[in-house]
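Report on the structure given below.
Note that one protein chain is taken out, while the other chains of the complex remain in position.
Moving on to subunit A:
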Amino acid sequence: MNALAARRRHPAAIALLILVGLLVTGAAYAALAPKPAQASTVSADQVQQGKKLFQANCSTCHGLQAEGSKDGPSLAGVGAASVDFQVGTGRMPMTRPDVQAPRKEKVVFSEEEIAAMGAYVASLAPGPAVPDQEFTDGSKGDPAKGGELFRVNCAMCHNASGAGGALTRGKYAPSLHNVSGKHIYEAMLTGPQSMPVFNDNNITPESKRDIVAFLHSVDKQQNVGGMALGRLGPVSEGLFIWVFGLGIMIGFAVWLGQKSA
């Protein structure tokens, strides 16, 4: 009988066993459980900086404590991903109240400032975090599969080639051309404005990456057939044939008609 077996009825044994069990479970969980896709650790300083930025720039509509007002929704629980998407694409802060915040080329805040505001908003209530780069890099995805997913889930509003489309009463699904993988992913995750949320059970992170891959393949696509006419389909084709096709034909007909024999 060895020493370990002799002490198996020691009063501390149960406590020790529980401790070991907890450690193993914890370590296994830490190793195997899906990590929250948090790129950087959040410090208290960052939250403070974010709070200041928020109160200076966003509180007019969203309220001093982000509790919301009649002009803007509460931000409790929207998560850092939502902040990163809305501010990172220039949608927020909005220049004026409108049915929908348009994407703007000029982004007001730096990466750090956006991260700080994200940290502040995330500190209010748990919400989706900024996604891991692993799943936002389109080059790791399968564009063909992403295309199928896009046509089933997204094309009815965003158009089969991501050119965008109209919704009711002045709202619209924006064009998805030249949008970064991170922002596409965040939009699916948070469902900004009129868009529904596609959480990880609807569309897995890998499938979201495939969709990003598809959209980036559309961006990179050369227009093999010539000018794309805005990729708007038969409407712009019809306009083109009436204006240019018919215009050129009438021009030639007038020219030929004036030529004497």
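Definition applied: a contact is a pair of C-beta atoms (placed from the backbone, for glycine too) under 8 Å apart; a residue touches a chain by one contact, two chains touch by 3 or more; residues count from 1.
Just so we're on the same page, contacts and distances are computed from a predicted model.
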| item | value |
| --- | --- |
| Omitted chain (choose from "Inhibitor of KinA", "Branched-chain amino acid ABC transporter permease", "ATP-binding cassette domain-containing protein" or "Cytochrome bc1 complex cytochrome b subunit") - UniProt protein name | "Cytochrome bc1 complex cytochrome b subunit" |
| Candidate in contact with the missing chain, chosen from A:Gly68, A:Gly164 or A:Gly191 | A:Gly164 |
| Contact set of subunit A toward the excluded chain (per top definition) | 99, 143-145, 147-148, 151-152, 155-161, 163-170, 172-173, 214, 217-218, 221, 223-229, 231-242, 244-246, 248-250, 252-254, 256-259, 261 |
